[in-house]
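Apart from one protein chain that is not included, each protein chain of the complex appears where it belongs.
Let's turn to chain A:
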Amino acid sequence: MFARFRRVKSVQPTSSAMTAMGWSETIADGDVQIPDRSDVMRAWLDAEWGHCSDLQTRELEVAGENITLVWLRGLVDLVRLESGILQPLAQVSRRRIQMNELVSILHTVNVREISTKSQFNAAVADGQVVLWMRGKSQSLVLDVSDAPGRSINKAENEPTLEGPQEAFIEQLDKNLALLRKRIRSPRLKAVSVRVGEYSNSTVCVVYIEGIAKPTLVQEAIHRIHNISVDGLNDINKLRELIGDAPFTLFPTTEETERPDRVCGNLLQGRIAIMVDGSPNCLLVPAQFIHFLVAVDDYYFHYTLTLFIRMLRHVAYWTSLLLPALYVALLSYNQDLLPTPLLVTVAAQHRGIPFPTIIEALLMLMVFEVLREAGTRLPRAVGQSVSIVGTLIVGDSAVRAGLVSPGMVIVIAGTGVASFALPAYGFVNSSRLIQFAFVVAAGICGLVGILILSLILVTHLVSLRSFGVPYMAPIAPFSWSDMKDMFIRAPWFAMKRRPTHLETVNEVSNRTPVPKQKKASGWDLSES
């Protein structure tokens, strides 16, 4: 009996295989074949899927052949099951029908053969119908799945005024379709890997062949293969499992919910990693500068973007350093303030019972609590929390003499500056780092800020994301990449892809520079 359970050789995606397949699947090691006897099959199904009340089996006698259909209730479109599988099977009259003949009889779009138990389990778990026939070592997987999910909506976390508004949803195939819709080329490749012993989630590495660096793709797939977890239901878990420098506060992968953003980045030579069940997509490699770039930058005119992007850089450093600078200037370096300002600040600070450092830390904590409360609560309640918080902190606390108005302005300014940043993960890191800066400023004043800044810069330049320096193109410096760094150059000027991504094809734009032409040959007399 055991002799029948033949071991199947595992398939690893290679670069050549990836090139050949738009969509590939891997089979785990140590898999065994599907039994071909009814009693064995029934026993195996009872053992494997016992106590699964949503598992549906339907045994049919089709032209003398014993056929069993297996599916999970709720994941299958019953109408398509009826019309595409059951009705055609009922009309089969010829005896001793073969499996390949069934493929042409059944009215389902996607039919494939499987031969192993793990493929059987994966297909059922994916919401597909598996057709098993007695005496056959292969089974058919009939795709009539209709997994519950929401429809494609507007991007809520990355809203833009102009440009496309679609956002990813929790279904991987639809997310991939959103990318295919924008890049209509077979060079757009999607390599899928199953991750999670129990969740068996599909992780998909998307890239453009001929642009993305092949070793980068291999590295991403290699890292995903190394994952061995029970379940993977969201992109955030994957981010921590495959990211570089696990202990850094800075994100080394970028997250987005916008397919247009993913497409733009794929065309730049980056790769996207998607997980079935997550409405977000990871973009790697991620550099420091990517977190200060908003999608709007590419939809607005470049002259507007120039100012807004510079403003965003200022906002980032403000959110990081403003409370610390305020503490340093009020506790140590008062001589650096203009006299009228110092007189104002001294007058405001009179009677405040706490030192500036404690005042700042308290206010930052209160602000963080308010922000967290506003995030967790439903939107309507969250607004009232922010109003109450504003009233308490901004007015009552000042009137009670617990905090100075200047400190309220500084903390509010810091918060507003952090809201100007497009990447939420990056904002979170600056929220933590600003506490460290405040403490450093409270210990050593401006010297403390300087020391911590040096440590921070040293840390930043030592980081890498999938082998690419985190601070590129600042360090290592690349003049040509500056066109999309602090400013966004006009599209006609951006001819090449970022050099630090080491793309296969460097040139991305061959459009000549547009020139203003004088109108000629207009005969206005006719009108």
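The rule we apply is simple: a contact is a pair of C-beta atoms (placed from the backbone, for glycine too) under 8 Å apart; a residue touches a chain by one contact, two chains touch by 3 or more; residues count from 1.
To be clear about the criterion, contacts and distances are computed from a predicted model.
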Query - UniProt protein name of the chain not shown, from "Germination protein, Ger(X)C family", "Proton-conducting transporter membrane subunit", "Acyl-CoA/acyl-ACP dehydrogenase" or "NitT/TauT family transport system permease protein" - result: "Germination protein, Ger(X)C family"
Report summary line: In the whole complex, of A:Ala347, A:Met365, A:Val416 or A:Val504, the residue touching the missing chain would be A:Ala347
**Report entry** Contact with the hidden chain (one of A:Thr248, A:Ser331 or A:Ser508)
**Finding:** A:Ser331
Report summary line: Among A:Gly74, A:Gly210 or A:Pro355, contact with the omitted chain is made only by A:Pro355
Requested in this report: Name, in rising order, the residues on chain A that touch the hidden chain in the full complex.
Outcome: 330-332, 334-335, 337, 339-340, 342-352, 355-356, 398, 401, 404-405, 440, 442-445, 447-448, 451, 455
